[in-house]
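Working notes, structure below.
A single protein chain has been omitted from the complex, and every remaining protein chain is retained in its original position.
Each chain gets a letter, A, B and C, in the order it is written, and its residues are counted from 1.
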Amino acid sequence: MAILLSGEWYDLRDLANPIRELIDGIGAPDAVDYVLWSLIASLVILVWLVVSVIAFIWIERRLVALMQNRKGPNRVGPAGLLQPIADAIKLLLKEAITTRDADRILFWLAPIIVFIPTIVVFAVVPFGESMVLADLNVGVLFLIAVAGIMTPAVFIAGWSSNNKYALLAAMRTIAMLISYELLQVLALLAAVLFIGSMNLGAFVDWQDEYNTWLVFILPLPLIAYIIAGAVEINRSPMDISEAESELAAGYHTEYGGIKFGFFYQAEYMAGFAIAAVVTTVFLGGWTLFGLEEWIPGWLIFLGKLYAVFFLYIWSRGTLPRLRIDQLMTFAWKFMLPLMLLNVLIIGAEVVAWEETGASRNVALPAIGAVNAVLAVILIVGWARVLGHGSGRQRGYRATLTREIGKIYYTGAEAS
Amino acid sequence: MTTYVTGIQIAHAIDGQFPDAVEDGQPEFAVVKSDSLVEVLTWLRDDPDHAYQFLSSLTGVDRIQWFEVAYHLESFKHNRAVTIKVVSDDRENPSVPSAVPVWPGAQLQEREAYDLLGIQFEGNPDLRRIFLWEGFAGFPLRKDYLNMPGGHMPGLERFPGEPGVDLSGRGTK
Amino acid sequence: MTIKSEPFVVNVGPQHPSTHGVFRLRLTLDGEQIIDADMIMGYLHRSMEKLAEERTYTQNIPFTDRTDYLAAMTGNLAYVIAVEKLMNIEVPERAQFLRTIMAELQRIASHSMAIGIFANDCGAWQTPVMHMFRDREKILDLFEMACGARLTLNYMRIGGVARDIPDEWMPQAHKLLKDLPKRFAEYEDLLLSNEIIVARSRGVGVLTPEQAIAHSVSGPMLRGSGVAWDVRKADPYAAYDKLDFEIAVGTNGDCYDRFVIRLAELRQSLYMLEQALDMMPSGPVHERLGTSTVQPGGQAIAPLAFRPPVGEAYGRIESPRGELGFYIVSDGGPSPFRFHIRSPSLINLTPLKLMAIGSTVADAIVILGSVDIVVGEVDR
Partner (left out) sequence: MEDTGTVVAFWIIAAITVGAAFGVAAVRNLIHSVALLIVTFAGVAGLYITLSADFIAVVQILIYIGAIAILLIFAIVLTPRAGRLNQEGFMLLPALLLAVLVAGTMIFVAFDTSWAISERDGFEETATAIGDLLLDKYALPFEIASVLLLSAIVGAILLVRPEGAEEGPE
């Protein structure tokens, strides 16, 4: 069963061979083999995730500090590199308080449940050529379904805390996640429609074969997916479920110690999951226009993943937060019709391509150009229809006067 | 520059409109009888010649013999300022009419005066303690706070709710 | 048929990131909509008005630092102006200018904070605050050079200021004034037309001019409702009558107006500072009072104690938060008989309930941020 995939020293996959031989050597039944093998692979992914999270806690803090004119952590270890480890130790050593009126079982369970979907997502993500834990045929659907588990988990966290901020945040989160899950589904549906498969590996293969990235062909779904992803991982401007300035810490207000650490980690992991999906579906996964011949695929994949995640760090350091009704309006009135229309258009394009039988060199650029133009027209046009650009969104300066006692109130825009 | 209307001038003006309403007119302020306070303030606010629409400040003062409440009014229209006062002679339970019906902005300031000086504002819809808590003994800004009649010295007591404090007989000692 | 959910009481504060201290807002919610709002304060009540009755007039100046601790200079200024009014003291020209300069620097520092925190309340995660801190730090450096402290300044004295500025002060101030316009342009670029801030604050917490006047609000809140009223213009104190500046007013009376007014006032303060630094005369910085100590050079410094005549005075200035007034009643003794602070932070909170009802929790936070309270001044 041991296949040497490539002889290169850097290829991580070759590490699997001795392990496999070891497991085969035990001589246990197939089922036990299978479980053992999955456990080891999951462990590898988990270790990578935890290391990434720890690294990115430091990177995010330093980056946001850079955006905010400060230094960020710079005392523990060289350049503050050991700060996240110190933080982790602190969280581990802290007393895990359960508040008196909390629902004990659910309060303990919630951080664990939140953890599950964020890790499970990586089972179907191809990290490199044949580097995927479970090559699921319904991979895309699996992603969405698993992300859906987040919703009840967050609610359980908020409700079991028996804290009003937490409950309010939990209700907000549920409403938001449901709305934006729809956008996620529609965004991925457009991609699935175009590729004709729900297997995430097939996405990468397709993009490799046609030597393009889906982002050039389907810009609108990518935007929708990134926005919906921001909602799922509570990044500004969609961080209303944490809403530091309104609801203290949102649904995990009452959590402390390592239980809080779980939420904190899960948030980063969910961020990586979103970035992984964006990378795989829209950014060509582990391929880089032939460069994967020289650079290991998993490095390309991770590079893209971190680059996408950087977007979220950036938005966190830059943007204020929207109000929940504005976000709901945005999801249901603005994005949803656009995405439905987008699915229709892409379906038509696929049919048209099949009917005309145009060569890929003609069809792909044409479809890409049409979609890009359509995306701009749709976004701008639909915004206009909904009344944006009428001046209410634009800022203005204060009126200046030297006369005292006069009243300049017009109340023209008070609503 | 804001014209500071003297109490004598405003006392004359009020006297012309409401005879018997003015008690006193000093250079700095005019004292209005507490019965006609609301009418006078409403008139000062609405009369176009005065138009003191803005209640700048409302303050209670413990003058030992009496309590007074000072209203610093301001007219944006004429850029004038004036001080009106009302006096309550009751040492134990001073009471003056509330200015909230005239200026809703008096709400928090009246609550403050009530809280710290114990001046009752008749007609204030929500006269509660503001900085101190309900059940606080005495009114700390009174001059005799540390030596209330009857040997009661609330300022030297422990705070309600502190360990070792019996809350039951509070205020009736 | 409408679905009504159970009323839900949420305490925002006293320990909460957005109450700017220890202030508590008790909101009754229907879903996310506010149906009742109650303010509970006093967590920072230090009974300053009572304390001041036991101390001499000069000893009371440090209390005024600690009311509005983000704008100690204006707190000092309002108090000394009230006492000078009581005693009929003329202040030397140079001291007048120093007071004006310090007050305007303080206004820039305080408004910077207010703008940053307001953006923070809108959800911008600390970035605007940290950017605003750059200027504030520079201004605090200037304060430190002038009086040795950064926050609780205790710089003004009855009859002048505590001491003259050192020689290095002027070049540094000029350098700061040269930097500031660039910074202000940057803030306006970043914040003024930030679509999210506009969406969060426009049409939120509307206060009509009639309501604003009736509720005694002052400062940027009053001007935000379109009432062109500024004590610096209406009743000039210190050297404001010699300076040219404009009042910024809003037209809609919403949170966004209050916010743009603060941004505009930054520029106006800068304009005033440029003029004041150019016009600064030389001379003594303290009037010689009856009990003043006179230094060997002939310079008088502030007396520790004196007895003003029997009477009362209400002195007010335009602090960054609004009309800051001190009502001093004297019985002829060395300490005030009654010492009352008309604190703009407290009085600007009066219409909070009016503004908050009908909006959502998120709006309430923005409204509270736009009022720009300092709890030290609310509770005193």
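Definition applied: a contact is a pair of C-beta atoms (placed from the backbone, for glycine too) under 8 Å apart; a residue touches a chain by one contact, two chains touch by 3 or more.
Since the model is a prediction, treat every value here as computed from it, not as a measurement.
J.: For the chain left off this view, which of A:Val114, A:Val146 or A:Val343 is in contact with it?
T.: Of these options, the touching residue for the absent chain is A:Val146.
J.: Could you please point out the subunit A residues that touch the chain left off the display?
T.: 29-31, 34-35, 103, 105-106, 109, 136-138, 141-142, 144-146, 148-149, 151-152, 155-156, 159-160, 167, 171, 174, 178, 181, 198, 326, 329, 387
Everything below uses one rule, namely that only the chains that are shown with their structure count from here on.
J.: Where the contacts of subunit A and subunit C overlap, which chains show up?
T.: Shared contacts of subunit A and subunit C: B.
J.: Which chain lies the greatest distance away from subunit A when centres are computed from Cα atoms alone?
T.: B
J.: Considering A-B alongside B-C, which chain pair is linked by more C-beta pairs in contact?
T.: B-C
J.: Of the chains present, which has its C-alpha mean closest to the combined C-alpha mean?
T.: Chain nearest the centroid of all protein C-alpha atoms: C.
J.: How many angstrom between the C-alpha centroids of subunit C and subunit A?
T.: Computed value for the inter-centroid distance: 43 Å.
J.: Distance-wise, how many Å sit between the C-alpha centres of subunit B and subunit C, to the nearest whole number?
T.: Centres of subunit B and subunit C (C-alpha means) sit 25 Å apart.
J.: Please list all residues of subunit A that touch 2 or more other chains.
T.: Subunit A, residues with two or more chain partners: 404-405.
J.: Return the residues of subunit B touching two or more other chains; collapse runs of consecutive numbers into ranges.
T.: Counting only residues that touch two or more other chains, subunit B contributes 76, 79.
J.: Along subunit A, where are the residues that touch subunit C in the complex?
T.: So the residues of subunit A in touch with subunit C come to 64, 67-70, 164-165, 168, 172, 236-237, 239-240, 243-248, 316-326, 392-415.
J.: Using the touch definition from the top, list the residues of subunit C that touch subunit B in their complex.
T.: 41-42, 45, 47, 49-50, 213-218, 227, 229, 234-236, 241, 311-314, 316, 323, 325, 327, 329, 337-338, 340, 342, 346-347, 349-351, 379-380
J.: Which residues of subunit B touch subunit A in the complex?
T.: Within the complex, subunit B contacts subunit A at residues 76-77, 79.
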